[in-house]
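Note that one protein chain of the assembly has been removed; the remaining protein chains are unaltered in position.
Letters are used for the chains, namely A, B and C, taken in the order the chains are written, and counting of residues starts over at 1 for each.
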Amino acid sequence: MSTQPEFPMESPLLSDQTRGVRSKPRPVASWREHHGWSAGSSLRRLMSRPVGTLLTVAVMAIALALPLTFYLLLGNLQKMGDALGQNQTISVFLQPGQGGSAADLMARKLRDHSDVASVTVKTPAQGMDELAKMQGFSGALHTLDNNPLPFVLEVLPTPGASADSVDRLVADMRDMQGVDQVQDSGTWRQRLEALLGVGKRAVLVLAVLLAVAVLLVVGNTVRVDIASRSEEIGVLMLVGASRAFVRRPYLYAGIWYGLFAGVLAAGFAVAVELALADPVARLGKVYAGKLQVDVLPPWLLAAVPVAAAVLGWLGARLVSAWQLRKAA
Amino acid sequence: MSTQPEFPMESPLLSDQTRGVRSKPRPVASWREHHGWSAGSSLRRLMSRPVGTLLTVAVMAIALALPLTFYLLLGNLQKMGDALGQNQTISVFLQPGQGGSAADLMARKLRDHSDVASVTVKTPAQGMDELAKMQGFSGALHTLDNNPLPFVLEVLPTPGASADSVDRLVADMRDMQGVDQVQDSGTWRQRLEALLGVGKRAVLVLAVLLAVAVLLVVGNTVRVDIASRSEEIGVLMLVGASRAFVRRPYLYAGIWYGLFAGVLAAGFAVAVELALADPVARLGKVYAGKLQVDVLPPWLLAAVPVAAAVLGWLGARLVSAWQLRKAA
Amino acid sequence: MCSPLRPEPAAANSHKAPDLLASIPYPCGIRDWGCAVIRFDQVSKRYEGGHEALSQLSFEVAAGEMAFVTGHSGAGKSTLLKLLGLIERQSHGVITLDGQNLSKVGRAGIPKLRRRLGMVFQDHRLLMDRTVAANVELPLMIGGMAPAERNKRVRAALEKVGLLAYERQLPATLSAGEQQRVGIARAIVAKPMLLIADEPTGNLDPSLAVEIMDLFAEFQQVGTTVLIASHDLPLIKKMKKRVIVLDHGRLVADVAAQEVL
Partner (left out) sequence: MCSPLRPEPAAANSHKAPDLLASIPYPCGIRDWGCAVIRFDQVSKRYEGGHEALSQLSFEVAAGEMAFVTGHSGAGKSTLLKLLGLIERQSHGVITLDGQNLSKVGRAGIPKLRRRLGMVFQDHRLLMDRTVAANVELPLMIGGMAPAERNKRVRAALEKVGLLAYERQLPATLSAGEQQRVGIARAIVAKPMLLIADEPTGNLDPSLAVEIMDLFAEFQQVGTTVLIASHDLPLIKKMKKRVIVLDHGRLVADVAAQEVL
């Protein structure tokens, strides 16, 4: 017993004289290492129970796909609305006394208005022709020798103009000198606006519900994940792991869930796009090719997985903070 | 040792001479008892972790509320479409030679048509008045001494008539003797039909997604529930529990989840109804009170929790059957 | 009915059912005294990893007999008991339990068979979210016993292991030895025809261990067959019961009760 006893580990370890594990502090390297390990092991863990992972990812993907789908639908509705709105001309009837030069002057003035896209001058003769055609008794009115119709300006508002600005335009024109009457086929626009109003309100309600749903699904999944591994967490903390260390694999799991769900959701959205292509194309025919399907921009499709991963991380972070507080 | 040794349980148990637990077979009573116990204990278990239960129920409720909301939206859209459709009259221009009696005869004939709601006869004088008012040059046409306008029948199709049947009606009227021309302001209806076509297609796509989502959420929740209790299940099976016995509390948990989620979803749907009431009312004003909000019928609101409970039970049944197959 | 293949217990193996038992009418009535309840015939168990935990094991345990299984750590004691509870299946050979070939027991038959056994597990296997009483009550509940009788039996069993005072507590609030005794109470509460205990005294102090062993012996007195895996040699010697010794999965000694020193 005169010789100093060896430390009861094999010889290669005897060279290190300090006790414990922190023989050579290497915080950055070990931090990087554990991040890599956490990412890898959490991924392997998800892969090791493919059915469960797929179920969870699918639920999250659907929650993510729905807002995308609504975005798509609303975009297309808006386009349709615009397309419908584009056909709406406002007829400005000049007073019977006003001649062609007055009409041209007025037309030029109106063309400068920011909400006006184009102005067409209709002579009394053109008006009579049109009236005859429109009312279905061709030729009958041509027998009239004295054309009683006034000059009419057909004003087309700019395509994007809102109902309000068009209303203001109509009021402006009513106040112009030499104008007898302004006829705005406004019910059309009014009806459409009302319809879109309902649609927008509904989409808003649904979007709120869905945002809540995404958060709930991510949070719930991670919560359950952590709850089912409470034993593992307990063991890790018993052998000296810090909270950050314990949490790391769960945060990565959240990121993975989000990433996969995001990719799947983007895929769903593209599928919906394709499903919508056919009816929208048929609708397009009504407008003789004026309507193009509104598709999701590629940047958005790419952003979805990233945003979902961030959301997954966030959900995992929140829930894990709350649950680890209960652990010893 | 000449006396027979007592069974090593206390005296009240010695009276029963048989071994094991099935001393007096009472299958029905014990079955009922275990059902009651399962229902109660699974409910207590859910209540003991309120946050987790609430999260799960909320996710399920949202998945259930969405189809309800779509049902509501589609119903209201359809109503709006009908309302818009109701304003669509078809103008039948008779040949110039046809007099008032011929017009009345034709009107009477048309009123018998199943797709026709009402027919109004417009005399040439009325036509001229209207034309004058409509075109904005009041009085000007009255100076004409020879009225060139024909008799016109204003035909209003029955409110619920489809675009197809109205098309057929128009074709029928075109073929009638003495009819010069039939003018159907059909683009209106065509546009609306196209719009509703897109909407219906979209709702179908979403409804499928949501049905999948409901099943996934229920299944996933129960799966995770069972996975996190795999140890408990193992213990129960080790002491002789049958699969049906082990499964029972999970089935009840599924029922409870479904029931709560269903009640919450019905609440959500009512909230959406209220949120929609305002814009629909505004839309209603456009039609001068013709439009009423389409609300969810009470039987549907009552059916949702029941259906959800059944769905929860089904999800639990499927997943538990699959998961217990893996247990020893 | 004895299995026809069975040699006379006293002849083939070096043990005999104690005379005392012969005088007691066995309540079950389906087996003869001294007849083999457990019969291993060239049983081997190779785990998936390739490790042969048991190899060519042959022995019999008579009805109403109490026997110890001992051996070093990893010798195969737990594996042997797990085969009897159908927790694992043997790779080769035939195991007969109460005249029933265990290889023939299908999935539906397992719960029925387990309800006739009382098992004490090396890792306790308690339900951590139910009280001690609820844990002990489990086999009775599964068996469909009436609540009043259940309650009586549970209290009797808990009293036997000295834990009646802990009735309403959760297992997590008990010491390891107390948890182990809850497991023992659960195993005996249904008065099984066969008691299988895996290291039932591993967490108990010597005097308590003797008490528990005496409890098992009491059960043997009324005809229950008892098989206990243990590495506690002093305790085993003290009990003076048959000892089956395993070494790396092989039966290396089978010492009859009378021959235990």
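Annotations for the structure displayed:
What we mean here is this: a contact is a pair of C-beta atoms (placed from the backbone, for glycine too) under 8 Å apart; a residue touches a chain by one contact, two chains touch by 3 or more.
Bear in mind the structure is a predicted one, so any value in this text is a computation, not a measurement.
Across the complete structure, the visible chains that the omitted chain touches are A, C.
Looking at C:42, C:101 or C:173, the residue that reaches the missing chain in the full complex is C:173. Touching the missing chain, out of C:71, C:85, C:139 or C:223, is residue C:71. Counting over the whole complex, subunit A has residues 1, 4-10, 12-13, 17-27, 29-31, 33-34, 37, 45, 232, 234-243, 245, 328 touching the chain that is not drawn. Within the complete assembly, residues 47-49, 51, 70-74, 77-78, 122-123, 169, 173-178, 181, 199, 202-208, 231, 233-234 of subunit C touch the chain that is not shown.
One rule holds for everything that comes next: only the chains that are shown with their structure count from here on.
Shared contact partners of subunit B and subunit C: not a single chain qualifies. Put simply, the chain nearest the middle, going by average C-alpha positions, is B. Of all chains, the one whose mean C-alpha position sits at the greatest distance from that of subunit A is C.
Note on chain placement: the centre of subunit B and the centre of subunit C lie 60 Å apart, centres being C-alpha means.
Between the CA-based centres of subunit A and subunit C the separation comes to 65 Å, rounded to the whole angstrom.
Shared interface positions of subunit A, defined as residues touching 2 or more other chains, are absent. Across the assembly, subunit C contributes no residue in contact with two or more other chains.
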